[in-house]
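Now for chain A:
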Amino acid sequence: MQYKSQAVAKPYFIGALALFVAQILFGLVMGLQYVVGDFLFPHIPFNVARMVHTNALIVWLLMGFMGAAYYLVPEESETELFSPKLAIALFWIFLVAAGLTVVGYLTVPYATLAKMTGNDLLPTMGREFLEQPLLTKMGIVVVALAFLFNITMTVLKGRKTAINTVLLLGLWGLAVMFLFSFYNPDNVVKDKFYWWWVVHLWVEGVWELILGAILAFVLIKITGVDREVIEKWLYVIITLTLVTGIIGTGHHYYWIGTPEYWQVWGGIFSALEPIPFFALTLFAFNMVNRRRREHPNKAATLWALGTGVMSFLGAGVWGFLHTLAPVNYYTHGTQITAAHGHMAFYGAYVMVVLTIISYAMPLLRGRAANSNKAQVAEMWSFWLMTISITFITLFLTAAGILQVWLQRVSDNPMPFMVAQDQVALFYWMREWTGVVFLVGLVVYLWSFFVKGEEKAA
Partner candidate 1 sequence: MNARRLDLVFAFLVAATGVTWVVGESGSAGPAAVALILGLAFAKGWLVIREFMVLRRASLLWNLIVGGWLTLVLAIIALTYWKAL
Partner candidate 2 sequence: MSSNTASIAVQNPAARPGFSLLDRYHPPGDLAIWVFILAELLAFGVFFAVYAVARMKNVELFNAMQPNLDRSAGAINTVLLLAASWCVARAVAAIEHGRRAASARWLVAGIGCGAGFLVVKLFEYAAKFAAGINLATNDFYMFYLSLTFFHFMHVILGLVILVAVWLKTRAGAYSAADHHGMETGAAYWHMVDLVWIVLFPLVYVMR
């Protein structure tokens, strides 16, 4: 750690990992509810478990991004953070708000929660991923703006590099796109149209910039390759991302009542969205191959390479599978989507946050890298989680193909719930693989406490 104020990243990383655990636990609950419908009913109904699972994911990734920004911006800008106190205060506000929101989800019915939090004043709730009460949404905006202020001021007073510029662009984009969560037109077509501006332009747009910047930072540190080379690749990747990703939004506009030309625009551009991810894979391997030093943190290198591969597979390949309109006509909203969602979120965003945590946490704890023993444990967790998410994806893909066949393609299409019964075997396999994922996560957390001989920072 080169700057004292980088230390504020630590609580963010810890908070993120705590929410990660919550996300996985609720994922297991709802995974079981797929096959044992009344499990924990009426205390945790399926819709609530799902909401906590997805919202916890988004919040912990945001927390991870913030931690990453607090860690890398001072180092890139070669100056202390503008206000470390503000960063710490924001952390607690964010954590308490997230906690209260989850408590709200779990303790009162969603409709009551909506009434209590003034949803009739400005209706924004009830939409997938944007279920948060108005107060929480406003809280997110306040925290995000204060965070951006802090980070931007730091960059402005210090060195401007491609990495912190791209990171800022991504973070500002993230905040601006979130504003569309407050726009909820009565016309359901328009509602969905702008809803995707948050959801799609986050994960297939600005988040990719954040991903690229974080990965570039870690690669510079662990490989020692010239900044110039790494930054050049970063520029190519983000340009490709924006060219394909922005218009690629059209692949959500096939069947929602928007004009027909979206089938062509959305199809072509979203079909090209794997390209930036492929470039990312090449980039990660290329940089590690031409490394000029052997960094003691092997685990961080593994996470970085893993991000390159798994984001391409999950976001690129599994996205491409069902992005073309004639295919999507059959697969829309089936388990194929769930399969893609799981591997894409894990491969791109979970892994990049774990990459920066893996790199930064030892330094924040005063050593260049963890002990060999701890790194071995961490690498075990890498393989456990990565292999189990791969199998979860494969099982869900199998479930999805079967579902599409039974429910939509065959001569005697089955009703939804009947088809669900037919794919139950795959849901059971997914659930047990999910347990393996949880074991991997536990090993990961345990690796933070493994002692052994450490190298000084």
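A quick word on the picks: all candidates are chains of the complex that A comes from, given by their letters.
Descriptive notes on the structure:
In the analysis below, a residue touches a chain if its C-beta (ideal position, glycine included) is under 8 Å from a C-beta of that chain, and two chains touch if they have at least 3 such contacts; residues count from 1.
Just so it is clear, the structure is predicted and the values come from calculations on it, not from any experiment.
Every option in 1 or 2 belongs to this complex, yet chain A touches just one of them, candidate 2. Across the complex, chain A meets candidate 2 through its residues 226, 228-229, 232-233, 235-236, 239-240, 243-244, 259-261, 264-265, 267-269, 271-272, 275, 279, 282, 286, 289-290.
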